[in-house]
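Here the complex is missing one protein chain, while the rest keep their positions.
Then we have chain A:
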Amino acid sequence: MLSVLALTSVVLLSLASQITAIVVYTSWEKHALVGSDVRLSCSFFSWHWTSPDVTFSWQYRPDGAKEGISIFHYGGGVAYVDNKGPFRDRLEFVGNPSRRDGSILIKELDFSDNGTFTCDAKNPPDIVGHSSSVRLLVFEKVPVQAGVVTGAIIGVVLGLLILIVAIYYLMRFLVARRVFSLSMSKHGKKGKGKEGTQQKQIPKVPPVFISF
């Protein structure tokens, strides 16, 4: 009975690892300022343990180009960075393959670095899977996102309004309490009388008039 259970579980696991493929994760878009450094992160999910033969490879396709070029490869425990292409001397491997992190760091960005970076990870025997792409956008000045300024202005003004109203009522409350505690013995009866007459008035549409 136990052996049957063990056998079925092993068979299921092996089947599962064949059905599910490796899944590679990168960011969707990266915004960066010209001249700064940007870290492109790449990770993967796989049912297998991280193999010592795990490989990471990065490809770069400029905006408008049809083909991409290889700029980074990690395999057999060694990282190979670009030494001929557009990222020569600017690329650094900052990932940790044993923790499934294949991130790279690109330094001193320029406007010509706009494009799509594709990360492909392989974890033998789990080699079937899609690669993932991250778009790099290089700006001179980071743009304000839609709605941030709008929301900020509305929030600040309404917040100030609520603050002023709260302070006003707080001041009134405090003054009323101080006055109340100081002159409670003298005006106690007078206050009760005034309240009674006010409550008896029938509310109706009051007329208004203009006076300067």
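In this text, a residue touches a chain if its C-beta (ideal position, glycine included) is under 8 Å from a C-beta of that chain, and two chains touch if they have at least 3 such contacts; residues count from 1.
Here is the rule we go by: contacts and distances are computed from a predicted model.
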Handout entry: Candidate names "Lipoyl amidotransferase LIPT1, mitochondrial", "histidine--tRNA ligase", "Peripheral myelin protein 22" or "Cell cycle control protein"; UniProt protein name, chain not shown
Key = "Peripheral myelin protein 22"
Exercise for the section: Tell me which residue among A:6, A:148 or A:176 touches the hidden chain in the full complex. Expected result: A:148
Handout entry: Interface with the unshown chain - residue positions in chain A
Key = 143-154, 157-158, 203, 205-212
